[in-house]
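Left out: one protein chain. Kept in place: all the others.
Per-chain numbering from 1; labels A, B, C, D and E assigned in written order.
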Amino acid sequence: MTADYKDYVNGVDKRIGALFKAVPKPMGAYSQLAQSASAGNAIDSKTKELMALSIAIATRCEDCIAFHARAAIGHGAGRDEVAETIAVAVEMGGGPAVVYGGKALQAFDDLSK
Amino acid sequence: MTADYKDYVNGVDKRIGALFKAVPKPMGAYSQLAQSASAGNAIDSKTKELMALSIAIATRCEDCIAFHARAAIGHGAGRDEVAETIAVAVEMGGGPAVVYGGKALQAFDDLSK
Amino acid sequence: MTADYKDYVNGVDKRIGALFKAVPKPMGAYSQLAQSASAGNAIDSKTKELMALSIAIATRCEDCIAFHARAAIGHGAGRDEVAETIAVAVEMGGGPAVVYGGKALQAFDDLSK
Amino acid sequence: MTADYKDYVNGVDKRIGALFKAVPKPMGAYSQLAQSASAGNAIDSKTKELMALSIAIATRCEDCIAFHARAAIGHGAGRDEVAETIAVAVEMGGGPAVVYGGKALQAFDDLSK
Amino acid sequence: MTADYKDYVNGVDKRIGALFKAVPKPMGAYSQLAQSASAGNAIDSKTKELMALSIAIATRCEDCIAFHARAAIGHGAGRDEVAETIAVAVEMGGGPAVVYGGKALQAFDDLSK
Partner (left out) sequence: MTADYKDYVNGVDKRIGALFKAVPKPMGAYSQLAQSASAGNAIDSKTKELMALSIAIATRCEDCIAFHARAAIGHGAGRDEVAETIAVAVEMGGGPAVVYGGKALQAFDDLSK
């Protein structure tokens, strides 16, 4: 469905940008939530992005998969870590997590090129 | 992913039409459920379509977003009302609601042209 | 399962309070998100709480149902508005929304006594 | 959590009854949807109730589990059929389906006594 | 969105194949889960694939719909059985199940050509 997640994630960014302009206050608060939740502390940021990716897979959210795969890569996550994250999602999500996990692996491969 | 929600929603209509033909009785009953639930009464129809849109976003159903964005426009919903509906969905749905909220805003813009 | 939603919602409040103490920054940002998303603007606060209630039903979140039923009552929502909100959730959620809608109606009745 | 699903399902019935009184038109249409969808035709009613049970497990809806376990029993479903239905739900739902599958088996045992 | 589910399902297969290579142990165990859960026993395999399809629709997983529609066809499921399966999913899933049910019917039609 997605030729390349590089193009795909641009569409996600564009739509989020438009949403920020439309409702700046709630989106600004959401942005602070996302920043403070993913900041490194007792758990480091790379792990938190992988955790967010695992939730994205288990909740079947393709845009979220693209978004957090890119963020995990940005924090230095490797392919083996992404693959094991997918395995935890499969344990917790069964068949739908298998197919969305396949999208996550493709997203990692496309976005880390 | 979706070049234009005008084309997109045509595909939704076509698939629903085929389903009605295949199982007319349950789909007819569903149709009556949808009509009676969205009819204006203690709450008006525009608000009910925005409510359905908020659920569509929170449950990550893109076809539903297109369908109920169009219905909300048909009942006179404005862009600011759609944007605030998305904000409630983000409060109740976090990150996935942000990205599906972005689709909802694009759907409103495409379908109200 | 729930003898009375008045006791029930106290448990919800207590657990949210403990969570605020444990991770004050993300929870503070979430609080701002919730406040700005539910503030009256193009859509009034009562309607926004009913919208949040419809999402709570459609996503099968009993604590959320108790929380937003109480908030809707606080903004003056009547039983007929809550009942029609449930009907929209049933349109969008089928059988699970019927049974969680039943909880929502009980929550309204218990919490508006 | 549930001492006995016999008491539990009575609570479900009572809440659904109250909801029917509050919004008779949409609930009447839902009732017709449920009846026509579960009527035996190309697929028999027992199988359709097991199918509904599998969805109830996969969507983590305990009230639905109690409701459709009782209906499946009413159509003559045996414990082995319920157990295999749970296994399909586990294939499609992973860990959450395991724990809600455990509730479904208990519901069958309680309600077929 | 999907021109033809024949091409679509090839993409699903390719991504699952890559995931198997990346995490062979958990995916091998998942494969055994899927095989043993869908093997004919007290319930036959065709019915189990329709059950899996009903869950795929109710959980809004398009890849799963394509996958299990193909498997149901492989076990001899007819269009009327698929349509009635969709009706059960609509009873349990409301509006989102209507639109994903429409995809399931299209998938059946495309994949049984």
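By definition in this document, contacts are C-beta pairs under 8 Å (C-beta built on N, C-alpha and C of every residue); 3 or more make two chains touch, one makes a residue touch a chain.
What you are looking at is a predicted structure, and each value in this text was computed from that prediction instead of being measured.
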| item | value |
| --- | --- |
| Displayed chains contacted by the hidden chain, counting the whole assembly | A, B, C, D, E |
| Among B:34, B:65, B:90 or B:104, the residue in touch with the chain that has been omitted | B:90 |
| Missing-chain contacts mapped onto chain E | 23, 25-26, 29-30, 32-33, 35-37 |
| Positions on chain D where the hidden chain makes contact | 1, 60, 79-80, 83-84, 86-87, 90-91, 94-96, 98-103, 105-106, 109 |
| Residue ranges of chain B at the interface with the undisplayed chain | 90-97 |
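Note that in this section only the chains that are shown with their structure count from here on.
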| item | value |
| --- | --- |
| Numbering shared by both copies at the chain E-chain C contact, with half separating same from different | same |
| Recurring contact interface, reference A-E, options A-B, B-D or B-C [over half identical by residue number] | A-B |
| Chain pair with more C-beta contacts, B-E versus A-C | B-E |
| Euclidean distance of C-alpha centroids - chain D vs chain E, Å | 21 |
| Whole-Å gap between the CA centroids of chain C and chain D | 25 |
| Touching two or more other chains - residue numbers and ranges from chain D | 23, 26, 30, 33-34, 36-37, 52, 56, 59, 64, 90-93 |
| Overall pattern in which the protein chains touch one another (line/ring/star/complete/other) | complete |
